[in-house]
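A protein chain is absent from this complex, but the other protein chains hold their places.
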Amino acid sequence: MTVRVIDKQGVRRLVENLQQEAKVVAPHRREGENQWAFQEVTDPDQICLEYVTTCLPPKEFAFPTRETLVRYRLGDPFAAEAVIQAEPIVLFGVHPCDIYGLQCLDIAYCDEHCDPNWVARRAQMRIVGVDCIPDEWCFCAAMGTATVDSGFDLFLNALGDGAYLVEVGTEAGEKMLAGLELREATAAEIAAVKKRLTQRIKRERQIEEDTRNLPLRFTGKAQSPVWEKHAERCYSCGTCVLVCPTCICFDVVDEVSLDLQEGTRDRVWDGCMLEDFAVVASGENFREERFQRLRHRHFRKYAYLFTKYGRPYCCGCGRCVRQCLVHIDPVAILNDLIAESKGGATRGA
Amino acid sequence: MKPRVAVFSFTSCEGCSLAILECENELLDVINLVDFVRWREAMTETSDEIDIAFVDGSISTHEDVRKLQEIREMSKMLIALGACAHTTCITGLKNRFGMSQVKEIVYGPDGAQFDTIPARPLRAVVPVDFELPGCPIDRGEFLRCVRDLALGKKPKLPNYPVCVECKRKGNVCVFFKGMKCMGPVARAGCGALCPSFGDYCEACRGFVDNPNEESHKETLTEHGLTVQEVMNYFTLFNAYDESQI
Amino acid sequence: MNTGKIEVHEVTRVEGHGNIILNVKEGKIEELRLEITESPRFFEAMLIGRKWYEATHLTCRICGICSIGHSSASINALENGLGIVPSEQTMRLRRVIHAGETLQSHVLHVYFLAAPDLLGVPSVFPLVSTHGEVVKRALRLKRLANDMCCDIVGRHIHACSFRVKGFPKLPTKETLAALRDRLVAAIPDLQATVELIASLQLPHFERETEYLALYHPDEYAMYTGQVIRSTRGTETPLYDYKHKIQEYVVPHSHAKHAESEFGAYMVGALARFNNNHEQLRPEAQEAAETMGLQPICYNPFMNNVAQIVECVHCALVALDELNALLDMDLQEEDLTVPVKACRCVGASEVPRGTLYHEYNLDSEGFITSANLIIPTAQNLNNLEHDMHRLVPQILDQEPDDIRQTLEMLVRAYDPCISCATHLLEVKFV
Partner (left out) sequence: MALELCQCERESDLYVPRPTRVTRVKPQTTLETMITLQFLDGADLGHRPGQFVQVFIPAIGEAPISICSAPNPENTFDLCVRKLGDVTSAIHRLQGGEVIGIRGPFGNGFDMEALQGHDLLIVGGGIGLVPLRGVIQYVAQHREDYGEVTILYGFKTPAEQLFRDELDSWVTEGQMDLRLTVDRPHPDWSGHVGVITTLFPDLKLNPQRTKALVVGPPIMYQFVITECRLKGLADDNIILSLERRMRCGVGKCGHCQINNKYVCMDGPVFTFSEVKHMWEAI
């Protein structure tokens, strides 16, 4: 297949074409310094494809912050039905790390039981990826997610001046290009993008270990001083897990109308960093201390689920540390663990 | 039988009682769930047989203490309505001064005749069954509380900070806009109202069970507040300190 | 009743705690006063040592009904002191929320607190079954008025993002358009309100007194004005308010009383109407006529009517402002404020009358002293004078009727007692 180039006008037309058939969601600038968010496109000119990272990951479009799972009418007997709302949607301008994150949730949500709401939404979701701009916090290169070779229908690699090299991932992606007259890329353009992507693999924030070995570095680390050291300033505010593209946990709450005629069971985002996450009805808290929660979060991402599903449940997007007010940093934690297991003491401890 | 509900006010702006009247869309449903039997602001009748008493205001005179004890006697359940009743809200700021000093400052030499004691939350005077925080209360939370009581459920408050709701709303954290926020230690339940409107959280709902206060004081200082300003942030709605009365 | 004592312990359907004491011996008033028993909160003391930016959110907590009004006076004072001129966009948004609060407070007062008197029931709740449509209309209007605040500054009681210089987050055009559409749709409800009030009989009673209100050359002064105007023909610059108004302590009241050089005076909807009626929207002037209100009206019971006139006026002002905002390109504004040592004086016309805020700031922006003059406190003196005039006229009635009429008079003033208890001046050395 020839490699094609889409220019600024082409991108605009592509978005307009997609809008004919689906809701299109893309990064937009938000108030504040260097802030972006995925938002429904109303004016294609407002899309901002050159962005660092969004506040929330795109998982919210398949796993909304709050969604109704079951609706019921009270009465004898009560009548309950599943609520599964899905619509055609295109996520336009998704970074490789976030594509990786969506894939992580695909695996977890379809493991053994298949979450009907996630699956229905994902089935109608199309992805147009775009390559990213690194910031001081992300570490996708270390996690091996700086590039992805699946999980998108189209992928755009910047050439400058609003033009992109188009990579087609699926048949649906090819169809998206129908009617757009795209020129063929020159060899120089292809080479330039290749070169950039190769460099991308080496970035500053590195984990001092082959990521494939990470689960090993967690063995025997339950009692490591690393956890208490890093948890000292933690608020248990949950920001890190709520903004994480690979976090999946939720709470379920019941809402009943004030006339007591009907109700819903809704799920809302939850997170294991929150104090009451593991409290049982008798009042016992199985992860009472901050460090225990921090430890669980990291074990889960880099050891438990890694071992279970064969990939780290961290895409290196850096949202957690960027938005954590005290910048508790998985890279620093991992490197401390690695240093410790390589025989050194915890750095700075 | 519908629960008999009363609303009482102590030292406050009465905004929390008024917030009940601001449930305009739901008020008729509420009246179907409960019977209002006593509410000075809204009605003339009174009654002494009360299932649920909603009480707003902090307790700041000897007379307040006596009346609150009376209300406790006649009510099966007593619910603190809003920040004044829960944390003393801003009424606790006068506690920074000695009471005779306050009276002297305000009324001059005649001050001694006035009855004022350091402001305290309801629970410092009588047992309280539930506290609805916020300045003013969150209407949704109030309605859920009434509904839960009607259903025989125990009303619950979230024990996570405002940041959680702020994230669920997809807000840009106001720290990225140069403001300083109390969200990381403040108890959620308001839907991160203030940050959602571009403002910062002032912790009007009090703190979570185990706030990391030390960490947050450091954070605020790192973001440029002076020690006095940090104190102000922590005390605007939460000046009440048990050990001071 | 020729001899005896009437005590109304805790006047109901007003905001805050107050008692009426009337003691009559052989047809003569021995004792007549309105006791204010609300616990004082020492607001001016609370403000000492707080940062300038805390003043707005602190003082709005004086009152749950006119919280936006306190914020307005506070912002106005700080902007006057710090030399900040808000943008047109900011002023338009402020006028919308200020109108929202006025509308909400007046609707609450007339429908929920005063109307039960006129319809002979003890509260609004029985009206749900007897006058269902009226109650629903009141709820609709009140909800809309609330949303005029909630949609722009987060909530009506203790607004979140109502701040000096501007709004940290601007409402979307969709939000503004939705409000505009709802306001347009609410016009029939307002008309119905005017008709309802026109059909009700208010007590006849008159006592000549002075009426004070802010005056603004360009508009019916609400959010703020430039001078204090009197029906006695004087005008006083805002920053000179202390020359017009003297406050003093009375033993039976936790709220200070106030007087001007002419003695007791009244503030509020009727005072504004009496001073500035020619600046009202024509539709509001018409409504006044329909309900039989003419300047200068000396019947305090007509304050209820003046409030409905203002409801019409405020709805139309808000409509115009919303339309203007929808035609503008809303811009994020820089909200940084340079601080300096200064005296900050500001005022706002809030539902119950003119509200004055004054703070003194040191060079770092800490508040060193404060003075707040609250409308209800200004009215208490006038209200007591009215009671003294009214009682002899009704002394031949049954005690219950006397009690009822006195309560109605108190309610006509729409007093906000919890507000009034905080005008205690603090002199700090």
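Just so it is clear, A, B and C label the chains in written order, and each chain counts residues from 1 on its own.
The definition used in the following text is that a contact is a pair of C-beta atoms (placed from the backbone, for glycine too) under 8 Å apart; a residue touches a chain by one contact, two chains touch by 3 or more.
Quantities reported herein were computed from a predicted structural model and do not represent experimental measurements.
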Left-out chain, listing which of the shown chains it touches: A, B
Touch with the omitted chain, as defined above, among A:Glu60, A:Asp131, A:Glu167 or A:Asp270: A:Asp270
Residue among A:Val41, A:Leu56 or A:Met125 touching the omitted chain: A:Met125
Of A:Arg66, A:Arg233 or A:Lys308, the one touching the omitted chain in the full complex: A:Lys308
Hidden partner chain, residues of chain B it touches: 151-154
Absent chain, residues of chain A that touch it: 69-70, 72, 74, 76-78, 80-82, 84, 102-103, 106-116, 119-120, 122-123, 125-127, 151, 153, 169-170, 172, 222, 248-252, 254, 256, 260, 263, 265, 267, 270, 272, 277-282, 284, 286-287, 292, 296, 299-300, 303-304, 307-308
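Quick note on the criterion: only the chains that are shown with their structure count from here on.
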Overall pattern in which the protein chains touch one another (line/ring/star/complete/other): line
Centre distance in Å when chain A and chain C are each reduced to the mean of their C-alpha atoms: 51
Chain centre separation in whole Å, for chain C relative to chain B (CA means): 24
Per-residue multi-chain contacts in chain B, two or more chains: 177, 198
Where chain A touches two or more other chains at once, by residue number: 31
Interfacial residue positions of chain A with respect to chain B in the complex: 30-35, 37, 55-56, 60, 65-66, 232-239, 242-243, 256, 258-260, 268-269, 271, 274-276, 290, 323, 325-326
Residues of chain B defined as touching chain A within the complex: 26, 29-30, 32-33, 143, 147, 150-151, 159-161, 163-164, 167-177, 183-185, 198, 208-212, 215-216, 218-219
Chain B-facing residues of chain C, complex: 10, 12-17, 37-42, 44-46, 49-51, 54, 57-58, 61-65, 67, 108, 112-113, 116, 122-125, 128, 136, 139-140, 142-143, 146, 153-158, 160-161, 163, 167-169, 249, 254, 366, 418-419, 424-428
